[in-house]
Every structure is written in structure tokens, then in C-alpha cells.
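Apart from one protein chain that is not included, each protein chain of the complex appears where it belongs.
Naming follows writing order (A and B), and every chain is counted from residue 1.
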Amino acid sequence: MDKMPKWADVVLIPLISLILAAALSALVILGIGEDPVAAVKMMVSGALGSTYGWGYTLYYATNFMFTGLAVAVAFHARLFNIGGEGQAMLGGLGVALMCLYVPWPHWSLALIGATTLAALFGAAWAMIPAWLQAKRGSHIVITTIMFNFIASAVLNYVLVNLMRPKGSMDPATARFPEAAHLPTLHDLLAPLGISFSKAAPANVSLLVAVAACILVWLLIWRTRLGYEIRAYGHSETGALYAGISPVKITMITMLISGGLAGMMAINNVMGEAERLVLNATEGAGFIGIAVALMGRSHPFGVFLAAILFGFLYQGGAELALWTSIPRELIVVIQALVILFTGALDNMVRMPLEKLFLSLRRART
Amino acid sequence: MMDLMTLIPVLDSTIRLSTPLLLACLAGLFSERAGVFDIGLEGKMLMAAFFSAAIASVTGSVWLGLLAGIASSMVLAGLHGLASITFRGNQLISGVAINFLAAGITVLIAQHWFHQGGRTPSLIGAGRFSPIELPLAGPLSGVPVLGPVYSDLLSGHSVLVYIAFLAVPATWWVLYRTRFGLRLRAVGENPAAVDTSGVSVVGMRYAAVAICGLLCGIAGAYLATALQAGFVKDMTAGRGFIALAALIFAKWRPWHAMWACLLFGFLQAVALRYQNIDIGGVVIPVQVMDALPYILTVVILAGFVGKAIPPRAGGEPYVKER
């Protein structure tokens, strides 16, 4: 029997987890001798108080939508893809190749080309762990972790030895040509008469990310493939009975997941840095885990959670700039969110289930 | 062909670099053999590295530092136990959370305490573990071959190095020769068998997780107070994951774990010493050395060279059922 109503599962539990994480974060801020209320105020004004702040918040959120969707899609097939980081790195490589070596006539074509290769590279990087899981039973969590490190070594090699412009000491590619420059929100909103900060990096990739949320929703909840992915995620023997191939689902799901993670690169590499640098992903692949957990693996939840984390990132950067609270505060908050919404889920859930059960008893 | 004089420094640094891997690997072995997967070795090491360096720096005593490091690592281990044993949460997600928690909180506290951009002051004197001269290392150094091996390679490490390597036979003995070991292995294979035998599954798993915390604590303390002189941000640099790789590579067996850690330590030592290696005209870039432990582990996991089968109940929270 369902132990509690659906709304409690979907809304109440994440909310309580979030409050717990926030309360503990406040304690941490108190612990390092700062004022949590002032900190929150500064975060809000820094991240949401100006179009500049929003521009950064949405820029980060775009990254997290892609990586959060990547983790969420895999979760539906009960696969835990910790490899978003590596897949996003490879996606960056795909973007760099497309932008540097193809003479694009217009940014929109460049975006299509870059998105495609980024997704392909990300998917390819997820393919080997997926194949090993599907065919050899190698634990995908471990293999994707290993592939993050291998990706980082590959990127290091490529940037240092192959793509670094002659004479440059910096392990990074050359700057992308002007034609590959993506319009920022400032450029997009100006024709509509809305003025938006020119300096903020949020760009057209945000729209791609939102489209990705909608498409993933359609995929998971409305298509046959999504039906098969969910069925496989709930019961492997059931999938076998229904003629759903575990190998096929594992492969396809991970390819989609890796592709989504790879697509993040159109935002951070093409939209912001406009060249590929070492560690361009800055841990966004891992934040995808927190975002997917927080968003209960639902695309709409992922969308909201990504914006929340975008806010935390931009707010955290503001804190680091104006107070003595280091940026790592965000890492702590992120850890607490993962802890409460993921690992300690039952700590919140068990008492709530008891509560709802006794409420139901009282009613009957 | 390398001669002894070039080989010994490489091997010497192999031993030093293997030590934290080995301690963390054995830590993971205890936890995973009891059925609790731990991808949070990295975080526990990092936490211990910071607290050991911080306390050693404040008190001037490396031993107090070591204790603080162990204690902090064990707190995280307790958190992992709470999530994965008591609340039957996802052990992998808990591990991820612990890694982030450590990465964030160490810098936060370091900045608050020392204001040096997330590092501790450099440790000096009694704040660090100093090398131990093994008996007769001096007089024997003149003996050809064996002399340098003994006095330059085996002698002159910190006490934690010797503890790490002694922990290997100790782990083997505990696992295979004691009641505790029998129950620990059983709880990782079939917790229901342990439960119906009247032994507490929860107790056994917490004990295993505690030992894991202890060993990770020593590993972290070694990093910050023996291998290096103080804590810097993210100083574990993926060692927890290499240790995890070594554990899989060793198929969860103590002696094999030692060899795996020595191998991975050797790769690190070579990568540290030579940028690119030229073997018969083929240049191996340093990035290959960096990636090799991970590649080898994937190969082993793929089962092309002997399959790595984890403990059967690993990763699964124990729920009573008929």
C-alpha cells in the first residue's frame, strides 16, 4: 500500500530535506563566525537582485539543467551515472572541435553543429561504461568514476600537446572565431525592449536546456522508450518478461544521459569561455547528482533544482567576493542537499510515513 | 636499463606514495567486505588531512594531530553509517555527499582558523612525522645491493609507513583467523545469515565502518603530516578513488591490495619523476601514467582478466524479510 499521499512524496519530503540542509548550512555559517541572515540577504541580492545576478544564476542553472537531466534520465533506468563530469569534459572537446575547425556562417548553425558533436562526444564517453554494465555486469558507478579521471587525463593531453596554440603557455585552445559567438540574454532580450546585463554569461543555451527539459519529460512519460526505461528501472525481470532488452535500455539510456551531460559544453565552453580550458566543467557534472535528487528525477523538478543551485552558485560567488566566507560554502550546501535528499531520505521519510499512517487510522 | 641507483629513489617514492593508498584501500576493504560500499574514502582522507595538520600546527604535536585526524574521519564514517546502515539509504549517494562535505568544510574551517586561503601553516619540528632509521641502517649501507636497499629504501620512512604495511598481515589475520573476521565477511555476503545466527548486522557493519574511518584517518594524517608538511585544499587529489580502484583490482583481498597499491604508487612515482617516458622509441606521455590506474581497474571490472566479484550483499541495505 502507498503509505502516504503523492503530494507528500513529491513536495513535502524534498522541502523538509531542503530545510534541514539550509538549517545546517546556517549553523556552519554561524560556526565560522558569520551572520547567516546577512549572508542569505547578500546571496539573494547578489544572485537575484540585478539582471547581472540573474544572468549568472541562469548561466549556472543552464549547466545544472543539462547535468541534472543526465543523472535523472539514468536514474529512471536505475542507473547511477556519476560520470557526468567526464562526459561534459568530452562534450567540451566536441564543441571546441566544431567551433575551431568548421567555418560557420552563422551562430545558429554553429550551435546546432556544436550541440550535436557535444552530445555525441558525451554519449561516446558514456558508451563504454554502459556497454560494460550491460554486457559484462561491471558496476557503472565505479566505471563512470574511473572514466571521469580518464577524461581529465585525455583532456589534459589534448590541450597540452595537441590543441594549444603555438607559443601559448596556457593549456587551453585558441579563442573561438566570432561566428561561433552565441547571443547572450542581453542580445536576445534587447529586441524585445528588455534591458539585460551585458556582462552576464547567460546565453541562448538556456533555451536549449529548457527545451531539453521538455523533451526529456516527453521521452520519459509519454513515449514507448520512456515506458521501457521506467519499466526496466523498476524491475529487470519484469523487463525481460515484457521483451524489453536490458542491454538495449542500458545502452540507450546511458547514451542519452551522456549526451545530455555533453551538451552542457555549449553553455560553459561555447557560450561563456569561448575556448576550451582545463577543468572547464568545474564540478557541474557532480552537481547534477544533487539537482536530480532534489528534483526527484522529474524534468520539472530538475528545472527548479537547477535554478536553486544556480542561485546558490552565484550567491556563493558574491559571498566570497564581499565577505570572508569562501566559495566552498556552496560545496558544503551541495553536500548537505545530496545527503538529505539522497542518502538520508529515509530519515525524513520514515517519521512522515508513520505520521500519515496514524492520520489514516484516526480517520477510519 | 635503469641501474640500482636510479631505481632506488623511484622505489623509495613508490613506498611513500603507496602508503596513503594502502591505508585507504584497507579501510575500504573492511567496509566493503562488510557490505557497505564506500566511495567516500577520498572525503574521509581529506577531512583527516586537514584536522591532523590543523591540530598538529596549533599544538605542535603530530600525535595529537593524528588523533584529531582519526577522530574527524571517524565522524564522517559515522555519518556514512547513519545514512547507509541505520537509515538504509543509498551508500553510493552517501559517499558522494561525504566527499563534497569534506571538500567544502575543510576549506571553510581552514580559512576561518588560519586565514591562509584554505591551507594550514607549514608544519615544522614535532608537528610532522620524522623518518625512522631502522637498526643498523648506517653500518649496512656499504654492503653491495642489499645495503642500499635496506638503508635507503626500507629504512628512513615515517612510522605511519611501517604501520600501513604491517596493517596488511594484520588485516588478513583478522579477516580469516578471528571470529570478528568470520562475522564481518558473512555480513557482507549474506546479512540474513548473520542476523538469524543471533549476531547484530547493524553492530557488525558499524564496526566495519568505524575501522574504515580509523584507517582513512591515518591515511589522511600521513598525507598532511608526513608526506607533506601541512594541509592544502583538495590535497588528496583523487587518492581515495585510486585506493578504491586498487581495492577492486585486488578483488577485496588484503595481500593483493598491497600489491595493487604498490603498483599504483609506482605509477605515481614514475609520473612524478619523469614527464614523458621513452621506451624503445615510443614516448608514453605522463597523462597515460596518470590514467593507468583507472584504465587497469576498468579492464579488471570488465572481467577480461579475471572477474572482480564484489561481496554479494555489498551496496544493499539490510532489511529483514522472510
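Here, contacts are C-beta pairs under 8 Å (C-beta built on N, C-alpha and C of every residue); 3 or more make two chains touch, one makes a residue touch a chain.
Operating definition for what follows: contacts and distances are computed from a predicted model.
Asks: Which of "Glycerol acyltransferase", "Monovalent cation/H+ antiporter subunit D", "ABC transporter ATP-binding protein" or "Glutamyl-tRNA(Gln) amidotransferase subunit A" is the UniProt protein name of the chain not shown?
Replies: Record says "ABC transporter ATP-binding protein".
Asks: Give the residue, chosen from A:50, A:116, A:197 or A:245, that touches the chain omitted from the document.
Replies: The single option touching the absent chain is A:245.
Asks: I'm checking contacts with the chain that's been left out. Which of B:71, B:132, B:182 or B:295 qualifies?
Replies: B:182
Asks: To test your reading of the contact rule: which positions on chain A touch the chain that is missing from view?
Replies: Touching the chain left out of view, chain A contributes residues 1-3, 218, 222-225, 227-228, 230-231, 234-235, 237-238, 240-245, 357, 360.
Asks: Could you list which residues of chain B touch the chain missing from the display?
Replies: 176-183, 185-186, 189-190, 192-200, 312, 320, 322
Here, only the chains that are shown with their structure count from here on.
Asks: For chain A and chain B, what's the span in angstrom between their mean Cα positions?
Replies: Those two chain centres are 30 Å apart.
Asks: For chain B, which residues count as touching chain A in their complex?
Replies: Residues 39, 79, 82-84, 87-94, 96-101, 103-109, 111-112, 115, 118, 238, 241, 244-245, 248, 285, 287-288, 290-291, 294-295, 297-298, 301-303, 310 of chain B touch chain A in their complex.
Asks: Given the complex with chain B, which residues does chain A contribute to the contact?
Replies: It is residues 28, 31-33, 80, 82, 128, 132, 136-139, 141-143, 145-147, 149-150, 153-154, 156-157, 160-161, 286, 289, 293, 324-326, 328-336, 338-339, 342-347, 350 of chain A that touch chain B.
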